[in-house]
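The structure appears right after this line, and notes come after that.
Every protein chain but one is kept in place in this view of the complex.
Chain lettering (A, B, C, D and E) follows the sequence in which the chains are written, and residue indices restart at 1 in each chain.
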């Protein structure tokens, strides 16, 4: 079993860095880095909920995701120029929203929505996992703000949420794929968990390929240990002033 | 363990019916029914491939999904009236496309695209799984047509592909959720497999909820046995004249 | 005067079949078949009216029309992919709406809208006439539902409405053109009538061509007798349980 | 039988005025006035044809129609602000295109398209008929320009085309309805004819109403005599330098 | 210093003609001509204000600008066909709106919006300046109408507003550029002033070029004298019945 392109072991995640209060306007905001992948995550409070959630005394969390044009190797045409949001963007922002909602007690949040915006500044694989992991901290800080301002009484965030991508490349199972690894992966799996050891979302995809149940279970195990590392990093981040 | 709303056992799928050659214009077309859920799937050949696949001698398979307005309990506003495709539609049609691509040898297909259109006529849960399972037969018939017309030499479809949704409702794991079950599910999981026993896609989602690894594995097992039943139904369908 | 491609006489309509209650969610729904042309028509009640009809105590009827991609010989790009509704669709759905409104007493309907959706499953000419003729039955069943549920007191549908296309092909006047006939027609005429013998809409079009008044009058006569046949079929349909 | 609001007899059209060469850039352009209704019609040559007409040596004629916002009594929101073309606009511009195509020998025009743009400056009923009648002169002048520049050899316009609206108001049949009459009409009919006495398009619509065959035939007769008057006006217009 | 293409001196504006009450529906409407450039300007009252201006007792003025397709030498594709408003249009209509707002006392206008629509019929340079200069008269007439109808008590228009474009062509500074001059200009400057000698907007642009401060100041002086001429023409126009 040889080293990976950047010298990491197969079960080693890239250096993760979380910079809180990155945008001064937002109630919660972080710059999260997974190696060269960088995402700005902000959390914004809106004092209303979507129609399906109205008059229940419950809150809501939703997410939007985008990439600035040159975050990618080939410049991305802006969706407003193209005239539509592409399917991949839709898929990712729906995943982020579902993942973060699993961390929140909507009753404690009350009838308001938290918008989590994830804007990719530089993409080197794993942007959706970085968005979930960083978006969680923005959401957490936003909720802490609501408590500190006495807008809500109790912290509605109930546990940590983080995500990692793992995959199989040339028969080897690796964690936290960078872009060049992701492009060559036979199978790609994104796992979202909370800090109580529960799964929130498992998405395993074999583009033009397949995988066995055994491979699947090994990938799941590797993702669990990587996510445990992310929880430690998240915990350290929120302890800083 | 009580019976389900429609009297089924927890591990029992709904009656599945596949009507081939449903639309006379299409190279492949089926009406597939999973209980009350009905989807028209057609396969159309286009003699070109997307830009990223050009000049490689390889084919492509892509899918589109939509629901007629009153396929749902509450009338759906058409995307052309709304001015955009919603995220759920994008997510589903991407899943169908990836799932069906895993069944096809692109070299044998040659530089042409097969478009699989899945239009839901009536929705009672499981429309994405019915679309994959029925879309596979439309794709299969379309390829058989290409072979019979001597447009291609060998059948590019290499094995069967089918999909099922399983979920946890009040702590019980059930297969092939109908709409009322799906709405009450704590966890919802879609599994796509091929007839060689390999996994193609696993998507497990806990909307505002979580699930343990044990539950996850039980759901995976149940989905495997349900998909085996779907393979039998598919095999019978293609034997009919 | 020779036989037509499918052996029909010039004044003979294709077999028409109306299947009621085709979609279980809708207040009214039919599958209507004019030969190989098949259209799903549903009627949905919305408890509000458009702005121009507000606060008058009067109802409204509106229609939408679309074709699934492979209902046609050449796959149709979905309007949501294209980014716009094409002009033909607009023209047809406006015609359906006007035709059905002529059957309804808006005072008896009260301030609510009935949406009639016509989705073409397979197109072999005459889709707009099939939509009007089938849409009428969906509308009728929807109104009967409103009466049976005591939402309204009296049946607001006042008479039957049906439509037929007639045309001139190589100098011969024919009724109920199928697609291959329609493509070769010098003149194409759509007539909508009610069961009191009144005209609702007459549209006669000579694409890159013209027609004399005498031809016009003969076409009108032929359409009257064909529509009479459709009224009989509609009447039989609503008598079935 | 009383006089109409503006003192006209029932069979009397409004004063029609055609000002040629109204826009100096266009190959053909007129301002046409039907009473207070004013429409600018321009004809533009494009040296290509739509895909379905390619490589046949044949030309094409197409039309676009729009209204400036305050041409109507209530300001119209621009389609670009609304984000879509409304159905009425689509219906009208398709009618104008079909009507003008009936006047042209596509072989003599050669593989080029003439775009006829009809922009309503002030609307007081009959804008589609004014657009056809004025658009014809713009088209005629444009073709004359092509001949004079030796781009084509023979004049491709083969006869005059004009259009009128007639209707039934309180039981009386009237020609060339102004807006207030049109709003109160029980039945509204647009007839397009050529100067050989042939019909090109007949559209008769009873919004929420019906009409008998006898009424229909009387309307058709009245429209014929009104269109004869329009042909005289068109002929005089093209004689002017 | 030679003569210009149309024989004008460098400091000479084109003949300007203002025709009031050009569209009978509008509360204010003019046809303004700057030589061959012709723009229809209408002013429409709407009894509400945009959200940011609500509940302040203050009014608002906004503008929209468009060109009919063949107002230009090469036919312009309509924005609704293109699917978007182009940037130039946005830039111009924002400029017209800002310029006209500077003329109005929003307190005297009260909580209502005046929409000024500028539709270019023929473009030969200077359309934005003609729109501002003519739009002002439409706005003025609209306000006079509001006063005469006792909807407002005092005239909210406080002074005249007009605009001119000046530029440098082959080293010579010229006023009121026509299209051929504008295309060859090294620098193009639009100045909006009011009749109290105050500046409202100065926009000086060197497309792929630059200009010195001295040139800039000379252009500014020339624009002031041209605008003075426009004020005289505006004053004469509003004196006419």
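As a convention for this text, a contact is a pair of C-beta atoms (placed from the backbone, for glycine too) under 8 Å apart; a residue touches a chain by one contact, two chains touch by 3 or more.
Predicted model, so just to flag it, every value in this text is computed and none were measured.
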Using the touch definition given at the top, which of the shown chains does the missing chain touch? A, E
Please pick, from A:40, A:157, A:199 or A:237, the residue that touches the omitted chain in the full complex. A:40
In the complete assembly, which of E:4, E:101 or E:128 touches the absent chain? E:101
Mind pulling the chain A residues that touch the left-out chain? 23-26, 29, 36, 40, 42, 44, 46, 64, 66, 68-73, 75, 78-81, 84-85, 115, 117, 119, 121-122
Suppose we count only contacts with the excluded chain; which residues of chain E make the list? 84-88, 90-91, 93-94, 98, 101-102, 106, 194, 196-213, 216-217, 220, 224
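FYI, only the chains that are shown with their structure count from here on.
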Mind checking chain A against chain B and telling me if their interface is mostly the same residue numbers on each side, over half, or mostly different? same
Using mean CA coordinates as chain centres, what's the gap between chain A and chain B in Å? 28
Computed distance of Cα centres, chain E from chain B, in Å: 59
Please compute the C-alpha centroid of chain A, do the same for chain E, then give the distance between them in whole Å. 51
Multi-chain contact residues (two or more partners), chain E: 83-84
What's the contact topology between the chains, one of line, ring, star, complete, other? line
So which chains end up touching which? A-B, B-C, C-D, D-E
